[in-house]
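Every protein chain except one is present and positioned as in the full complex.
Here is chain A:
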Amino acid sequence: MGNATGPLVYCHNRCPPSGTPRSKEAAITTATANEPAVELAGITKRFPGVVANKDIDLKVAKGRIHAIVGENGAGKSTLMKILYGMQRPDEGVIKVDGSPVTFGTPGDAIAHGIGMVHQHFMLADNLTVLENIVLGSEPRKGGVALDFRAARKKIKEISDTYGLGIEPDMLVEELGVGDRQRVEILKVLYRGARILILDEPTAVLVPHEVDELFDNLRGLVREGLTILFISHKLDEVLQVADAITVIRRGTTVAAVDPKEVTARRLAELMVGSELPSPETRESTVTDVVALAVRDLRMGASGRSVVDGVGFDIRKGEVLGIAGVEGNGQAELVEAIMGMRPISSGSITLNGRDITHWSTLKRREAGIGYIPEDRHRHGLLLESPLWENRILGHQTRKPNVRGIWIDRAGARRDTQRIVENYDVRTPGIEVDAAALSGGNQQKLIVGREMSGDPVLLIASHPTRGVDVGAQAAIWDHLRTARAAGLAVLLISADLDELIGLSDSLKVILRGKIVADIDPTSVTPEQLGSAMTGAGEGA
């Protein structure tokens, strides 16, 4: 379409600004739309040890939804923090509406009409919508009194203008997730933002809420607002964005038109190479059952979080559990680990009933656990790596001898894990906090694979890690599976689930609602099954 190089613009050093209209449709927009609302040139930010930004070039056209995509850790958040005044760039220029600006604090950014809607809501449950919105910029009347009437009027106006449908006097605790997000958006608009940054706004939403959000966003840009949409969910980006900029390893690598690119191609741009494939080859499933869960129920009756779940995992089998987050996966995992009480049901490991065993006894019996949140559940961040090696294995060799910690043994074995699992670290005496997410995760995987586990519970094993570490972790899972390990895999990454699993179950509202054959399902089909569309399949 008038572009000789095809749909994609590759650039190795500097990218042409992605907001530049390249398609005919984009070209017919008016002059005001061509003037960039935000322009970043040569933004560089250095941090010790983490991905920063380098030579970021970005032009965001006014009145558009501009998506910024990139892997976890590619530098999206840093970029947004720079734009929102939470970080200062080391080099480069930020222009808003054509004039250069410097932001020292988020207050400066708001003064220039830039507002941020955070991924995690920052609302007080016990206050009303109105109170939450005015919090921090309360309208004054006569010096001290709060002018709630004026605030209510203004909120109503904004809500009506953009079709947000917000009721100012509702308590926030009575609102659903989608409504809360709209309150967050309104809060930013109330402060006069004309350019909205939305950081992974769909992460917390279910599909129909995502559609509502996108309708709202379209409404906002129709009224002349500009939206920067941060995401790594490519389907959504393609659905809603007017322009897309891809960030990889801290720099802008491509500017693409959503009409001319596929999700897979976009993913490859994000990763910078052919996608590593999570696919496992030949089946290693045996007929020896390692873990049997029967009729597991958790939570009070009527409000069960896990409701009659049952399955078998055989040696050499990876069982994937698919589901929108918050449908009972986390509870199920904690039940199998013995960290959370169950109401009824049974859990059998290697033929032994472990339903009433302690977490420690279960671990000693051979359950390895890669927790969903490695910082909270997997590591002692401010302890050295070798002490982290002991964690969860504090009763077993080579970490202890009787009641004594075997420091030499633990150190030796930590060294082994560091070498075999390619944990990039200058040594085993550094604190876990000093490692990157991927290396922390490799350490955890190595630890949980030691001591000949029978069952590995892998909860989002590659969440927030770089592609290299992801491929390595997949490799380790495959190798262990081939050696007869039973794996329970929980993941939000549908490609990972489909690729690694020998069998797949879909969990919805605490119930297993579908069994799916991973060899024939597409991520799209699995995604719709997760929302209940596949019920009865």
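Here are some notes:
Everything below uses one rule, namely that a contact is a pair of C-beta atoms (placed from the backbone, for glycine too) under 8 Å apart; a residue touches a chain by one contact, two chains touch by 3 or more; residues count from 1.
Everything below uses one rule, namely that contacts and distances are computed from a predicted model.
The unshown chain of the complex is recorded in UniProt as "ABC transporter permease", chosen from "Pimeloyl-ACP methyl ester carboxylesterase", "Putative mRNA 3-end processing factor", "Glutathione import ATP-binding protein GsiA" or "ABC transporter permease". Here the missing chain is touched by one residue of A:391, A:454, A:471 or A:492, and it is A:391.
Among A:85, A:115 or A:371, the one in contact with the hidden chain is A:371.
Per the touch definition above, the residue from A:381, A:454 or A:492 contacting the chain not shown is A:381. By the touch rule set out above, chain A reaches the unshown chain at residues 44, 46-54, 75, 249-251, 337, 339, 358-364, 369, 371, 375-383, 387, 390-392, 394-395, 400, 403-405, 407, 424-426, 430-431, 433-436.
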